[in-house]
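Please see the structure below; I have some questions.
What you see is the complex with one protein chain gone and the rest in place.
A, B and C are the chain letters, set down in written order, and residue numbers restart from 1 in every chain.
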Amino acid sequence: MPAWFHQFADKYLMWQEGPLIMGSDVLILLASIGIIFTLTYFKKWGWLWREWIVTVDHKKIGIMYMIAAILMLFRGGVDAELMRTQLALPNMHFLNAEHYDEIFTTHGTIMILFMAMPFIFALFNVAVPLQIGARDVAFPYVNAISFWLFFLAALLLNISFVLGGSPNAGWTSYPPLSELGFSPGPGENYYLLALQITGIGSIATGINFMVTILRMRAKGMRLMDMPLFTWSVLAACVLIIFAFPALTVALALLLLDRVLGTHFFTMLHGGNPMMFINLFWIWGHPEVYIVILPAFGVFSEVIATFSKKPIFGYKSMVFALMAISIVGFVTWVHHFFTMGSGADVNTFFAIATMIIAIPTGVKVFNWLFTMYRGRIRMTLPMMWTIAFIPCFAIGGATGVMLAVAPADYQYHNSYFLIAHFHQVLIGGTVFGMFAGMYYWWPKMFGFMLPDKLGKWAFWFFNIGFYVCFLPQYALGFMGMTRRIYTYPSGLGWTVPNFISTIGAYAMGVGFIFMVAQIVQGIIERKLDVTGDPWDGRTLEWSLPSPAPHYNFATIPTVSGRDVWWAVKQGELPKSSLFPAKKDVKPIHMPKSSGRPFILSVFFFIGGVGLVFGLLPLDIIAGLGVAFCLFRRSFEYDTDYYIPVDEVVETETTLGRLQA
Amino acid sequence: MSSSVAASHHAAHHAEGIHVDHPERSVEYQTEDGSLKILGFWIFLATDMILFACLFAMFVVLRTHIDGGPSGKQLFDVTGFTEETFILLTSSFTGGIATFEMHRGKKGRVIGWLILTALLGLSFVGLELKEFIHYAHIGATIQRSAFLSAFFTLVGTHGCHVSVGILWMTSIILQVAKRGINPITARKVFIVNLYWHFLDVVWVFLFTVVYLMGVM
Amino acid sequence: MNRLKRTRIGSVTALALVMMLGLTGCGRQYIVLNPAGPVGKTELHLIILSAILVGIVIVPVLILLAIIVTRFRDKPGNKAPYDPTWTDSKALEFVWWGIPIIIIGVLGFFTAKTTFALTKPPENNVKPMTIEVTSLDWKWLFQYPGQGVATVNYVNIPEGVPIQFVLTADAPMNSFWIPQLGGQEYTMPGMAMRLWLQADKPGSYQGYGANFTGKGFAHMAFTVNAESQSDFNRWVQQVKQTSPALTMAGYQKLAKPSVVGQSSYSSFPPGLFNQVVDQNGGKYMKNMNNMPGMNGASNQTTGGSSDAGRGASGSSGSGGTSNMAGMSNMAGMSNMAGTSNMAGTSNMAGTSNMAGMTMNNSNSSN
Partner (left out) sequence: MAEHASQPVNQQEHAHEARFPWQYVIGFVLSLILTIIPLELVLHHVIPLSPLTWAALACAVLQIFVQLFLFMHFTSTGGSGPAYHSVTLTIGFLFAFLFVGASIWIMTFNNIAS
């Protein structure tokens, strides 16, 4: 082998670091070759480009988000399994400290920013325009940019493991540990740039959906007529818009410290590391509500549908969502109570944090009483929803215990905390995303998923969950701190850790069942011909599955909530939701464009350039981005019309056209 | 000319392939797409405001951390930053006049005022660069102290915004010159001016918190 | 069919089991639940109180869920009422807004009370003692300003005496935690934080570094030995006689990243702790105190003993669990007064020379 290759392999592919990295290198190489080969063999490159890469259709973008999120769940999950294996017994030598540190860092980062975020965005895209009777989102082109920024940022973070080293300062990346002096090498840069790039996309998504919801609702749909999922998205958008810029700043300043030698968070020359922590959590706390509120929205839809009853206390539910999103902005200090900002500060933020329990509790009770005097059908979405309630209630309750500032002095950074946030993140967000995925699956793909394997997945994941995370509360009380790669025996930690690892494996098995279920579903392709397989209540179920690319031939006229249910009950005329031939007009649609993808590729190139300090790449990237933006600004020919005939023909085949 | 408005509404319905959804509205809002974009841009401004707020917080916390290096009082030159301030205030005004003329449909005047605005912006950026270079020359670089890191980053971020604004305004001047004032170019003129006024507001706070309080 | 219910019950029992384990005798290992000092006890009481309070709502929720899900299933012949028009109830809404509000009110009250209480020394009649703690990569250095000795990775304290730990870091920030004595507090570069702890009975307690600091972090445990005052005095004497001195060079070597065992020192360079705080940014606090605008920022504490102010550079008034000497300095707008006075004072010039004293962990690029 040539010398340069040796050098490259050692320095960037890190071959001397042992079988784990080498194995990953090989795996990634094989997977890439496999994908390229398959696409070439089946002549699918053109199809990939035309149908997916250049698309600005929210439905397809939603699907791409979801696939990416599931892939990232797998990546983060493998990380989790590796960590749990290392922690199963005291003094294990399965992973060394460096690898363990990299793995929990990427686990946390990927799960929150590259799994939970794209998963909620998937559901935003899949459901919101259909629920409010819109043709697309407000800015379809920007929507595509958001997706590709996320996608390439995820790629950037994921190549770090095999190319130069992963970040290893935790998903919170506190300086001075994350400063150049303590974390030399490209790992931390990967973290900063990947988050920065996806963060820009997220802000754009927040704006996009906010405008969509505020301004593109069907005729007659007042805000208080919106389905609760749409409300939850609006609440999440409020959080995104006001929280993400703080992350942008925190990351940018840390990057400046690292690449330009500034002193924002350094130990010397007057830097103040605590300010990073402050900025990080100004974003970080709202972030956890960003990922939970859409899950709440899903549960509201699912519970109403499968209890055959409108949601209980709709107004209260809306108020609670908004209250959580606003109060969520004044709680961030609870992540650093023990940094000692003084008793007055701690008291204020402790009580503000606890207050969140009140509106959240109201939601829980309203869900319970929606089921009360209802008729509960145990479908997969409903099972995940029902499983969510106890899991989240316990996790939320331990959250309230954490909010008790003096008590947090004992919980902080212990496994008690780890158990808390996995209960809310998995029991809340992940269960919610699974529920939403099952619920809207037929709407996305036009076919149903088989139940049986899904139920296996459900039970393994659920039981595994409790087995994995309940012992961690005990570990917290035993004084086990987070982020340790190994521990001595004799402290009583061994048994709970071992049990926890068994639970984690069970969750892994559950995940495998879920994948198997999806594969089986794709093979069987049991079509959903009704468009309304669950006997749904909201507008999206009035459309065929999957919806035509223009969604609604004519924008429906809505009066009240749950209009589709009302139509099915005969309380509203069918004609208010279905198109009449005379009303069909040419439909104004955005043109596809490859530029969002290309633009994001330039961001990716710029990211790589900054990670490794390669100035030419940054210049190319900067020019490329500027060029793309200018081209867009001068582009006037961005839309096209679908002629009436075509619409009429499609709708006639679908049997939707009214006289 | 403005009296012919009503008559031209429907004629303009598909002028230049532009689909006018709301002829009764003010010109920048006449396409549905345009009014969505204006709302979207306002919300973007809200996010940008939070971004600057965080930079301000950083600056305020670090403003005394001069690490034995120069302080604001030693560095800042009152005439210099006052000049910059008045230039930017004036440019905000000229930008506003451009919007005003845009509403009256005066293509030539819109272009003129926009060019004036961009030139004022350019001289602002020039002065700021001169200020920065001077500081760097006397050893007050961004690496010198936490205070200077925060100063250059906060003021520099605003300067970058202004520079982007100038490029953007230039592209819009070209578009107005080429296409005249129609619902699309009008929307662009309106939005770039929103941006410009916003940067003026940010500068007022830089002027107050960074410079005035720096020399107090 | 009933599987759902079963797991639910399963999970509740599992949780109960965990709790029970903790509260009964077999839970020696549950060190947080077996406090050995007043601070830990206060915190444990609050933990129990909060668990009960949240339990008041959470347990009924779990029970309600089980009942509702079994009763209202959609199966033929289910006699439970079905009423899709019942979608609102003022009375019920009142209940589930009201009860949590009351619970949070009570919990909030006790939280506030304890938060303020813990800023004071746990015991007022006994003269407190100060120990200066520096977290390094990856070890703990303890300096006894009153006794003149220093230790690494273990700390001996007299029982029944309130100890004021003054905390800083000369490395990435860590968190100083002795679960059986009480909760943790961060050690941060450039800041001198305070944590009051006290051991009521002799014994050996585990101490941990609770905030991640990199590769050697997992090995940052230390031992706390609480012993009678006379044993403690004897120990001090012994260290003074038998252990080597910690020199500046020795400190610099210690501050380099490494994992080490326990060791003791008969003396340490005077003012070392303050120098470390200053050099990492603490000087900004010092200047604040000289500033005219700093009115009311420093009250003399009653509880703090004569050496309470020693550890923290310049911030004389700090009886808090959580005071941040050396923290940034914008105490309201009035402080800004100081800015201009500050520039170029001799004080500033003097301190800045210290930068670079511990060279190995400076992460500056200059």
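Points worth noting:
Keep this in mind: contacts are C-beta pairs under 8 Å (C-beta built on N, C-alpha and C of every residue); 3 or more make two chains touch, one makes a residue touch a chain.
Keep in mind the model is a prediction, meaning the values are calculated, not measured.
Checked against the hidden chain, the listed residues A:I53, A:I241 or A:A504 yield one contact partner: A:I241. Remark: the omitted chain is touched by one listed residue; of A:M221, A:A304 or A:A343 this is A:A343. Screening B:D67, B:E128 or B:D200 for touch with the missing chain picks out B:D200. By the touch rule set out above, subunit A reaches the unshown chain at residues 210, 214-215, 238, 241-242, 246, 272, 274-275, 278-279, 282, 326, 329-330, 333, 341-345.
Residues of subunit B in contact with the chain left out of this view: 1-2, 5, 8-9, 11-12, 15-16, 18, 20, 22-30, 35, 38-39, 42-43, 45-47, 49-50, 52-54, 56-57, 60-61, 78, 82, 85-86, 89-90, 92-93, 95-97, 100, 103-105, 107, 179-183, 186, 193-194, 197-198, 200-201, 204-205, 207-209, 212-213, 215-216.
The rule is simple: only the chains that are shown with their structure count from here on.
Centre to centre, using the average C-alpha position, subunit A and subunit B are separated by 34 Å. The mean-CA centres of subunit B and subunit C are about 46 angstrom from one another, to the nearest whole unit.
Within subunit C, residues 281, 284, 328, 355, 365-366 each touch two or more of the remaining chains. Within subunit B, contacts with two or more other chains are made by residues 61-62, 65-67, 143. By the touch rule above, subunit A contacts subunit B in their complex via residues 138-139, 203, 206-208, 210-211, 214-216, 241-242, 244-246, 248-250, 253, 256-257, 260-264, 266, 268-272, 275, 278-279, 282, 588, 630, 633-634, 636-637, 639. By the touch criterion stated above, subunit A contacts subunit C in their complex at residues 97-98, 101, 168-170, 174-177, 179-183, 261, 263, 266-275, 307-314, 316, 336, 338-343, 346-347, 350-351, 354-355, 357-358, 361-362, 364-365, 368-378, 383, 386-387, 389-391, 393-394, 397-398, 400-401, 403-410, 412-414, 459, 462-463, 466, 470-471, 473-474, 476-479, 481-487, 491-493.
The residues of subunit C lying in touch with subunit A in their complex are 3-4, 7-8, 10-12, 14-15, 18, 21-22, 27-33, 40, 42-43, 46-47, 50-51, 54-55, 57-58, 61-62, 64-65, 68-69, 72-74, 78, 80-84, 86-89, 92-93, 96-97, 100-101, 104, 107-108, 110-112, 114-116, 118-119, 171-173, 175, 177, 179, 182-186, 188-191, 193-194, 206, 208-218, 279-281, 284, 320-324, 327-328, 355-356, 361-366.
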